[in-house]
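Structure below; questions to follow.
One protein chain omitted, others in place.
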Amino acid sequence: MEADQRALSSVGLEITITRWIAFKDRVGRGWYRFRRNPISLAGGSMVLLVILLAILAPYVTPYPRHAGPFTDFSSIFQAPSRSHWFGTDEVGRDVFTRVIFGYRVSLMMAIVVLGISVPFGVFLGLVAGYFGGWIETVIMRMTDIFLALPPLVMALAICSAFTPTIEKAMLAVACIWWTWHCRLIAGITRSLKTEEFVQASQTIGSSHIRILFKDILPNCASAMMVKITLDAGFVILVGAGLSFLGLGVQPPKPGLGTMISYGAAHLPMKWWLTVFPSLAIFFLILGFNLLGDGLRDMLDVEAEGI
Amino acid sequence: MLEIRDLCVYFRGYEGVSRVLDAVSLNVGRGERVGLAGETGCGKTVTMKTVMGLLKTPPAIIPHGEVILDGQNILEMSAKHLLQIKGMKISMIFQDPMNALNPVFTIGGQLYDVIRFAQSRSGNGRKRARTEIHARAIAALEEVRLPDPERILNSYPLELSGGMRQRVLIAMALVNRPSFLIADEPQTALDVTIGAQILGLLSELVRTKGISVLLITHNLGVIQETTERIYIMYAGQIAETMPTALLFDNPKHPYSQGLLASVPRLTGGEIAEGIRGTVPDYIAAPSGCRFHPRCDYVMPICSQKKPPPFMVELDHYVGCWLYGEDGG
Partner (left out) sequence: MNFASFFTRRLLHSILVLVGLSILIFIIARILPGDPARLALGPFASKRQVEHLRHQMGMDQPLHLQYVSYVRGIFHGDLGLSFQTRRSVSLDIAHYLPATIELVMMAIVWVLVIGVPFGVLAGRYKDSWLDNMSRVVAFIGVAVPPFVVGLMGQLIFSYGLGILPTAGRLSLLTPAPPTWTGFLIVDSLIAGNFTALGDALEHILLPSFAIAMTGIGQITRLTRGSVSDILGKDYIEAARAFGIPNRYVTFKYMLKPSFIAPLTILGLTFASELGNAFLVETVFGWPGMAKYGIRAILRKDFNAIMGVVLIIGVAFVVVNLIVDVLAGYVDPRIRIREEE
C-alpha cells in the first residue's frame, strides 16, 4: 500500500515536471510569436507605457500636487504651452499631470473590477459547466438576468442605489462583469468535460476539485488571458462612461471621464480640456484592444465569446 | 481522355518558392479507371486541382507542362471555356461530404443549381422548366440509390448521414453527364462499410456510363479493388506506373516496395516496417530523384538527374535509375 502511494506520488511528480516543461515551451514559443506580431507589440508597449507612467506618476509629472485639491485661480484656462503641455483647467490645475494621475484611476478600476469579477466568475463557470443540471441552470439564468441590460445601463442602475463614488462604481461594474467570465469558462468546461483526459482523471478517483483545478482550468488559461486583456479595455471604457455621467470619479479627484465631462462645457474655446483626456483614454483602451487581439492570434484562441 | 505532360506547379510563398509538382506525367484513357496513390502531401491534391482548373494562379505558378483533356489544353483555356467544361465534361467527387455541401442551403437548392447552370452553359438556348430540373434531380438521386429522394431534396446536409451525403455528392458530380471524373478519396471520411458501399456504387456507375476515372487515394487496398492501372507518386514526382494487378506482386521502385512493406499483413508475423526519413520540404526539395535521401539503393546519379520513366514490362514504367542504363 505504501509502495503504491510512493509510486503514485513519484509518477505525479514526473507528470508535474513534464507539464512544467511543456508549459515553458509553449510560453517560449508564444513569446517568439508575440515579438513578431506588430499588433501585439504595439498594444503591449502602449499598455506598458501607461502602466509605467501611472506607477511613476508623482515622479514624471511636472505638478504632482495638482492631482489633488489644488487651486490657482491666476492660471486658469491656460492654453497648452511649454510649462503646461496640456494646458490648465478651470481651477488652474495642470491638465497633463491630471491626465497621468487619471491613468492611475483607470488602471485601478480595471484591476479592482477584474480582480473581483474574474475569480468569482471563473469559479461559478467551472461549477456550472462541470456539474451541469440544475446548478448550471440556476447559474446561467442569473447571468442572463445580469446580461439583460447593456453593461453601462446595468451599472447605472446599480449605481443609482448608492451615492456616487468611484468605489461604488467599481463594485457595480464588478457585479456585472463576472457574468462574461462565467459564461466563457462554463462553455469551455462543458466541452472539456467530455474529453478523455477528464474522464481518465475521474476513473482514477480524483476529487472534483482536483479535476477542476488540474485538468480543466489550465486549458482555460489562454482564453482567459485574452479575455482579461480585452476586458481591461472595456472596463476602463465603461468606467469612463460612468465618470462622464457623474457617477464615477468625483472631483477633485482626477479621472479621465470626469475631466472630459467638465471640459465639455467649455467647448470649443478651451478645447484642450476635452481633447487631451479623450486622446489619453483612447490610447489606453486601444492599447488593451491591440494587446488582446495580438494575444488572441498568438495563443490561437477560438473559444466562443471572446 | 486525359493526358498530363511534364506538369510543373510551383507556389510562391513567404519563405520561397515551393516546387510541388516536378514534371508529372500521367494519362487516363477513355473509360479507364486509373488510380493515383501516394502519401499525404505528395502532390496528389495539387495535381487534381490543376486538372479541375481550381488552382488560384496568383500563388500558384505553372511554368511548364500541359494538361490535355479530350484534345484541349486546360491550362490554356479561357475562364469562360473552363466554366463550360466544369461539371459537364469533367467533374469531381470531394473527400469530405460534410464540408463539400453548403450547410445553409437545402440539397435540392444546391442540386438544382448544378443542373440549372449546366444547361445554361451548354448553349441550349431555352431554359429548362422547374419541373424538368426537378425531375432530373430526382433521377440523379435515384441513380445513387437514395431512398425517398423528395425528402432529401428538401433536407439540409446536417440532416443526412455521411454515406447519404456522399451519395448526394456523387449525384451532383454525375448529373450533368461528365465524361471524366476525378474522385478524391471518396471513402476516407466515411465508416469502412459505408465507404465500401460508396466505392461499389461509384464503380458501378462509371462502368455503366463509360466514364473515365482518376481515383486519388493513399489507401492501397482501395486502389487495388477499384482501378485498372495506377500511378504511384512521391513528393511531386511519379515514381512508378503499372497495371493494378501487378502492384502487390511486383513493385519495382524502392518507394513502392517500401510502401507495400509498410502495409501490415493480417497473416504475417512480422511487424510492418516504415520507410526511413521524412517527406521532403518542397522549398528545398532534393535534386534529381526526390526519393534519393531515403532510398536504400541510392546511387550518385540519383541526386544529379531526375530519372525518366523506364519501361520494365508492358505498361509498367519505373522512374528509377536502377532500371535505366545501369541496373536491370
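We call the chains A and B, going by the order they appear; numbering starts again at 1 in every chain.
Everything below uses one rule, namely that a contact is a pair of C-beta atoms (placed from the backbone, for glycine too) under 8 Å apart; a residue touches a chain by one contact, two chains touch by 3 or more.
Model, not experiment: these values are computed from the prediction.
Within the entire complex, contacts from the absent chain reach the displayed chains A, B.
Residue A:L237 is the one among A:L124, A:A223, A:L237 or A:L295 that touches the chain missing from this view. Within the whole complex, the absent chain has one touching residue among A:F23, A:F162 or A:F197, and that is A:F162.
Among B:E159, B:E204 or B:D281, only B:E159 touches the chain that is left out of the view.
The chain not shown here is touched by just one of B:T47, B:S91, B:Q166 or B:S212, and that residue is B:S91. Panel shows subunit B; residues 52, 54, 83-84, 86-88, 91-92, 94, 96, 99-105, 110, 113-114, 117-118, 121, 156, 158-159, 169, 172-173, 176 of it touch the chain omitted from the view. Within the entire complex, the positions of subunit A that touch the omitted partner chain are 141-142, 144-146, 148-153, 156-163, 233, 237, 240-241, 244-247, 257, 260, 264, 267-268, 271, 274-275, 278, 281-282, 285-286, 288-290, 293.
Heads up, the rule we're going with is that only the chains that are shown with their structure count from here on.
Look at where the CA atoms of subunit A average out and do the same for subunit B: the two points lie 52 Å apart.
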